[in-house]
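In this view, the complex is presented without one of its protein chains, the others remaining in place.
Should a chain be cited, it is by its letter among A and B, assigned in written order, with residues numbered from 1 in that chain.
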Amino acid sequence: MWNILRDLLRYNWEFAAGAILLGAVIIVAALSFISPYPPLDVYVAPPDMPPSSEHWLGTNSRGQDVFWQLTVAVRNTLLFGVVVAVISRLISLAVGLFAGYMGGSVDRMLMSVNDTFIVLPIFPILVLFYFVMRDQMSWALLALVAACLGWSYDARLIRSVALSLKTREFTTQSAFCGMNAAEIVTREHLPYVMPIVFTTTMNNMNWSIGLEVTLSVLGFTDVNTPTIGGMIYWANQHAALVSGIWWWIAAPVALVIVVFVSLFLLSLSMNEYIDPRSRLARMGSG
Amino acid sequence: MQPILSVSGLKAYYQMRYFGVAREIRAVDDITLHINRDEIYGIAGESSSGKSTLIKTIARAIRPPLNVVGGSIAFDFEAGPRDLYALSEEQLSAIRWRHLSYIMQGSMNVLNPVRRIRHSFVDFAFRHMGLPMPAFLQRVEDHLAHLSLQPGILESFPHELSGGMRQRVTIALATVCRPDFIIADEPTTALDVVVQKNVLGMIRRLQQEMGASVLFVTHDMAVHANLCDRLGIMYAGRLVEEAPTRALFQRPLHPYTAHLIRSLPRIGDDTPRHGLEGRPPSLAAPPPGCRFHPRCPLAMDICKREVPPMEELESGHRVACHAALQGIAP
Partner (left out) sequence: MRAYGFYLLKRLMQFALVVFIGINVAYVITHATPIDPVEQTISAATAFGNTSPEAIDMMRSSLQDLYGTGGSALDQWLAFWGRILVGDFGPSLSAFPTPVATLISRALPWTAGLMLVSTLLAWGLGNLLGGLAGYYRRNRLLKFAGIIAMGIHPVPYYIVAFVLLILFGYVWPILPITGAYAQGLRPGFNLEFIGSVIRHSLLPALSLVLVGIGGWFMGMRSLVPTIMAEDYTVYAELGGVRKRRILGSYVMRNALAPQVTGLAMTLGAIFNGAIITEQVFGYPGLGSLLISAVHAGDYSLVIGVTTISIIAVSFAVLLVDLLYPLLDPRVQAR
């Protein structure tokens, strides 16, 4: 396990770069625990101060320190991504492995439902959800709904792997040994889909964080919980760009782009474990 | 007369780096042979003996991680022998199909699945013919008719034809320019016996009509016995024996060849067949000396230390075996 990690860091630049960037973001998020300001309080610092030695990223029009605000925001945003990823992983693994293993009409039925969720435009549905919930909207609720809508693409990927595993000999062997479908799927097939689960987890976090940022920026979430999108929302509410308080916008936008790029690089790094052909291409060129 | 193909000291290795560790697979190691005009030369050997790599290298169809490490391949089509790997892309493209064509294994997927057969003929052969399109298509139809194929198949998609039909279409495609040299890579492997016979007859007939040379590769010794003029046997990346087909079958000199011939079924012969002990060696770390020695019933001490040289023991009959050199028959 540690050897794999060490080799990945040494020979796979996507993994190394992604891990370093994400590590930096996590450190920023961890700093929120030693923040000198309570995250929800306003007017704790002189408003609209440009970046200085005292306030590294300046302060905003609500009298908050942008840097310390950012640490809390990125922590909540990452947490949101993790929660959605975990819940949707459970659904997509269950659907994907089961459909792939069972095959036949079960597979066809699950996949047509799955394809339905793939093409469904999720954004209007989430807006509708916010519209109905209004004040009861909380981030946990949003995470739950996002997870229920965001599992389908990955379920299809996992299914295709499970489908190819099914034809391998050890599957038949386990079936002869008297293991039932659930046991075979969890004990024999799960380890093989792990790289793909890792990749899809990164992609799914990217997707859900993007969703959260977008909904928050538009004000369609609980904007009182500090998140990256929430920060941009308040900055827009105070017309930060027009009044020249660019650091209020620039800081969260820059940080969230770092998050996206790092998750994306990590998902890319697993490609060669998933598709041996890309490994061959790499060997040929290097 | 000059041979049409001369291969000397050819080495082609798969060279890979993975996580910083270099790995080398010596799939073709120091092979020397020549092929004459107007003959069918067979190459036999089990899978992973390096025979596919050899013909890929001879066709200059190699891609990293497979590299030619040493030796040369020279074709003599018109103006004396020329090193295949010294040609430019342009020169190579001018030679392909006009002089050097190829019949591929597993015709299932050899033709572009999303385009009609006609397009394949145009892509491969049109530029060599120097004919306007209608005359070219007429020539193609005549060629198909000569091989008892309906001209209508030109408008079909590959998936609409049967496996045997597709293989005959690829043979028609490979011969439409009347090339001097044809490489045939297991063209009959995936076919049933009746179709196989039909296809072999077709290749033989075309070869005789055109006076072309054919390099025919298969693991099936029975096919070789029926088709080839001369035969080379490969084991673990090396050529171990080469002789005219009749001489080779009547009096094999290498113990591996003898084993291959003994394992052929014969009518009325019900003695039990014995497999060889052990498995073919790994080409990443082949055994020292003769690569066959761990499985060889005649192995001696010298076989473990020294690579046996390829020696012509009888006229046209070469073998690389310490035992054979000492006159021990397998």
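Operating definition for what follows: contacts are C-beta pairs under 8 Å (C-beta built on N, C-alpha and C of every residue); 3 or more make two chains touch, one makes a residue touch a chain.
All figures in this text were calculated on a predicted structure; none of them were measured in a lab.
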| item | value |
| --- | --- |
| Chain not shown: contacting residue from A:67, A:80 or A:153 | A:153 |
| Candidates B:96, B:118, B:219 or B:251 - the one touching the absent chain | B:96 |
| Touch criterion as defined above, residue of A:125, A:182 or A:239 at the omitted chain | A:125 |
| Residue of A:15, A:220 or A:247 touching the missing chain in the full complex | A:220 |
| From A:12, A:76 or A:206, residue that would touch the chain that is not displayed | A:206 |
| Positions on chain B where the hidden chain makes contact | 59, 61, 92-97, 101-102, 104, 106, 108-115, 119, 123-124, 157, 159-160 |
| Touching residues (missing chain, whole complex) on chain A | 112-113, 115-125, 127-134, 136, 149, 153, 206, 210-211, 213-214, 217-218, 220, 232, 241, 249, 253, 256-257, 260-261, 263-264, 268, 271, 275, 277-278, 280-281, 285 |
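The definition used in the following text is that only the chains that are shown with their structure count from here on.
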| item | value |
| --- | --- |
| Gap in Å, rounded to a whole number, between the CA centres of chain B and chain A | 53 |
